[in-house]
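As you look at this complex, bear in mind that one protein chain is not there, while each of the others sits in place.
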Amino acid sequence: MGCVQSFRQLCDRTKNTNVRLSLPAVCFVWQTAMIILFGIFIRYNEESDTHWIEYRREKNISSDSENDFYFRYPSFQDVHVMIFVGFGFLMTFLKRYSFGAVGFNFLIAAFGLQWALLMQGWFHSLDYTDGKIKIGVENLINADFCVAGCLIAYGAVLGKVSPVQLLVLTLFGITLFAVEEFIILDLIHAKDAGGSMVIHTFGGYYGLSISWMLYRPNLDQSSRLQGSVYHSDVFAMIGTLFLWMFWPSFNSAITDHGDGQHRAAINTYLALASTVLTTVAISSLFQKHGKLDMVHIQNSTLAGGVAVGTAAEFMLMPYGSLIVGFCCGIISTLGYIFLTPFMEKYLKIQDTCGIHNLHAMPGVIGGIVGAITAAAATETVYGKEGLINTFDFEGAFKDTVPTRQGGLQAAGLCVAICFGVGGGIIVGCILRLPIWGDPADDNCFDDEPYWELPEDEESIPPALHYNNHMHNKDLAESNFSMEQSTH
Amino acid sequence: MGCVQSFRQLCDRTKNTNVRLSLPAVCFVWQTAMIILFGIFIRYNEESDTHWIEYRREKNISSDSENDFYFRYPSFQDVHVMIFVGFGFLMTFLKRYSFGAVGFNFLIAAFGLQWALLMQGWFHSLDYTDGKIKIGVENLINADFCVAGCLIAYGAVLGKVSPVQLLVLTLFGITLFAVEEFIILDLIHAKDAGGSMVIHTFGGYYGLSISWMLYRPNLDQSSRLQGSVYHSDVFAMIGTLFLWMFWPSFNSAITDHGDGQHRAAINTYLALASTVLTTVAISSLFQKHGKLDMVHIQNSTLAGGVAVGTAAEFMLMPYGSLIVGFCCGIISTLGYIFLTPFMEKYLKIQDTCGIHNLHAMPGVIGGIVGAITAAAATETVYGKEGLINTFDFEGAFKDTVPTRQGGLQAAGLCVAICFGVGGGIIVGCILRLPIWGDPADDNCFDDEPYWELPEDEESIPPALHYNNHMHNKDLAESNFSMEQSTH
Partner (left out) sequence: MGCVQSFRQLCDRTKNTNVRLSLPAVCFVWQTAMIILFGIFIRYNEESDTHWIEYRREKNISSDSENDFYFRYPSFQDVHVMIFVGFGFLMTFLKRYSFGAVGFNFLIAAFGLQWALLMQGWFHSLDYTDGKIKIGVENLINADFCVAGCLIAYGAVLGKVSPVQLLVLTLFGITLFAVEEFIILDLIHAKDAGGSMVIHTFGGYYGLSISWMLYRPNLDQSSRLQGSVYHSDVFAMIGTLFLWMFWPSFNSAITDHGDGQHRAAINTYLALASTVLTTVAISSLFQKHGKLDMVHIQNSTLAGGVAVGTAAEFMLMPYGSLIVGFCCGIISTLGYIFLTPFMEKYLKIQDTCGIHNLHAMPGVIGGIVGAITAAAATETVYGKEGLINTFDFEGAFKDTVPTRQGGLQAAGLCVAICFGVGGGIIVGCILRLPIWGDPADDNCFDDEPYWELPEDEESIPPALHYNNHMHNKDLAESNFSMEQSTH
């Protein structure tokens, strides 16, 4: 702790938010690198290549509708909406950070998905005959998933970092994700269709650890901007609702064709519905006069979708999904009320969007639910073939039994947490270096350092916006100069 | 009328909008009940169960793409967007009720769909061999449809009820819906793919009857908030457009595979396009200087989708769809201009969103169009098999002829109206009880009673917002205290 402390102090210098060199440099160099690496490694797979017509005949595939595109593309588009509109708009709730929320989310997702196609490709889709990664629609979905992990982490540091830091966070985040995913899904052979462990637990702890490393003791200097205005809360509801509605597609996007996708969608749909009611209940119960808090409605209503991720394709049963959602709505909302202030005060973790309550905790719950459901699986419920199919008890794992699978699931959860915490601390160290152009403590949660802002006084009066302690004389002068400019 | 009047007076006591006990209690108890009932009754059907692989082999189904999931899931997701974003954002037009519009819509839809799965399941999907309801993607769509009826009713009472009242409205609404639907579709054997009768007519008259029972003679005390601001109108257009765009999916979601879904989508697409032009025409014609009114654009443009619901899967012909849309745009817009003020003044029906013009009237028109189209069906146009398939002239109904089907359709429409009006009056009585925490007459259309609001003076200056008749001295004082809080 002492060394962390001194490292932190070492890195706190006068802040310069000018990213005019670093941001273009990073974008150009990395995008050029992507082009080169894609040129060397990435090709179409047999379902997206013009040779499909010959492949189809060869494999005796009866119809074009058997192309994986038609099984997965609608889900892919829903996931795509979640990544860009869902995550982007969910973070627009701050009164003066909507550009950063939706714009930087856009930037890092667009970079991340390219890097994810490479990283995940090397681990999962490498064709050893020619050394090429062969991609199709499932790779696009997985790339979006991979990006989701980094966007979750963005939630913890929202408003406190520069776009260059976010790109670095994404570069390392994707890399760690791909390794972690390979260990959990391939080596350990845990199942995680909706990514409770792989995406949410990892992404949550990755972000929290980074935020811990980037702790700002004087963040209250920006407290005037750390809240919402009426319309920014409505914008955030766009994000919430698109996440909520399309979560069934998220959890079912890469499950087995047929009953797998069907069941995962149903389970997620039910878990999310249940979460809404308990979120509302707790939000009302713990506020004076029983008023609802938009923060809870915007975030905790989604916790059920996170927690049902791992078990979505299992025979969780409809009532099981409802129970998972029921518990997560309660836990997540209580987290916002009690845990977030506690963590900021005592653990020095400043979690802007409360990702601990929305992703990390529900993700861990999801991992545990998955382990229990897997361990409790029986041939009576699943059917002989159903059991083998659902858990992929084939090849090297054909002798695995459900109880053992439960243990594997638990092991996977531990790996996700370790990668999240460990990776976050290392990347957090890197991000403390005084070269990234992050804002000063009194300049956080503000679009002003990184965006050309329109000249409107709509939301924040200038006195509040630029300087909380501006003298009346200055204010009068600024009004005067504005008058002059319009006349 | 006299007894209704005295009952109303009996229930008007001093209002207390604190729902800190009632709202959490209702949410917890009802959600727990859902879990228990789901545990007893609801299971996966053969297409979402792990036994699908065996079922598929048994039934000789050639491919996973024959799973109903792939026929209906894209439509389901579109319908889901309509329910949560469409209905939710359509109601955000009020300047200070956007949280309530989108938040309560979210709450009651999330509860309603669970209860709908049970209610509709008992009537339609009960497996008599084991007494379980077997659900798949079609059940999810139907649950969303069922919820739509209650959300329509919400439109009539928007801003005038508490969340607890809305949950009660939904509980009874879903119950009535499921019974009404069973009578219309199964007993009477009317067809209603897009729910012109079952959803819109029922939902419309249900909401209007409730609003009539909850008549507030002094609602003009809240008139300062019963309007829009610039940006709230733009938010409402999000709702309008997602409803408009996805209505073809709504009307085709549960029609027959193949040509049924295809034709229903085309008919709805055309009817809606036609409605837009006549709505614009009437809106411009009846306003001074020919200016367009956002209320009409937001609402009446959707009337064609409602009115083409029943006949969408019939051979309505493309020009037939255009004619239906043409008429509905005119009627609905005229309704907003003339009927809504008339109903408020003379019939004591306060219809916040004008659901009479958007749902009730177009729903009735849709029922009539359906009856005429069915009665006019011939083997020449439909083909022998086409006629049987489209109208399900099978089993007990194999001797039905088109003209008789037209009569059945008309009978279905009457049932929908009766259930709407009758159910609404009864539920309205219940909602008048002075226990639900609804706002006082001078406190309507305001998020303040039920939501923690951010401290911004963006849209409504405090003097207007909290008290229209506040003295200047008070205003000065409140400004003074605000100054203190920022320094």
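Per-chain numbering from 1; labels A and B assigned in written order.
Just so it is clear, a contact is a pair of C-beta atoms (placed from the backbone, for glycine too) under 8 Å apart; a residue touches a chain by one contact, two chains touch by 3 or more.
Since we're looking at a predicted model, the values are computed, not measured.
Check B:Ile83, B:Ala109, B:Val229 or B:Ile349 against the missing chain and you find that the one touching it is B:Val229. Hidden from this view is one chain, which touches chain A at 17-21, 23-24, 27-28, 30-32, 34-36, 38-39, 42-44, 47-54, 56, 62-65, 67-70, 73-74, 77, 80-81, 84-85, 88-89, 92, 96, 98-99, 102-103, 106-107, 110-111, 113-114, 135-137, 140, 163, 231, 235, 238, 449-456, 458-459, 486.
With the whole complex as reference, residues 62-63, 65-66, 70-71, 74-75, 78, 95, 224, 227-234, 237-238, 241-242, 244-246, 248-249, 257-259, 261-263, 265-266, 269-270, 272-278, 280-282, 284-285, 287-294, 297, 301, 315, 317-319, 322-323, 326, 381-383, 385-387, 389-390, 458-459, 464, 468-469 of chain B touch the missing chain.
Everything that follows uses one rule, which is that only the chains that are shown with their structure count from here on.
Chain A and chain B have centres, each the mean of its CA atoms, that are 33 Å apart.
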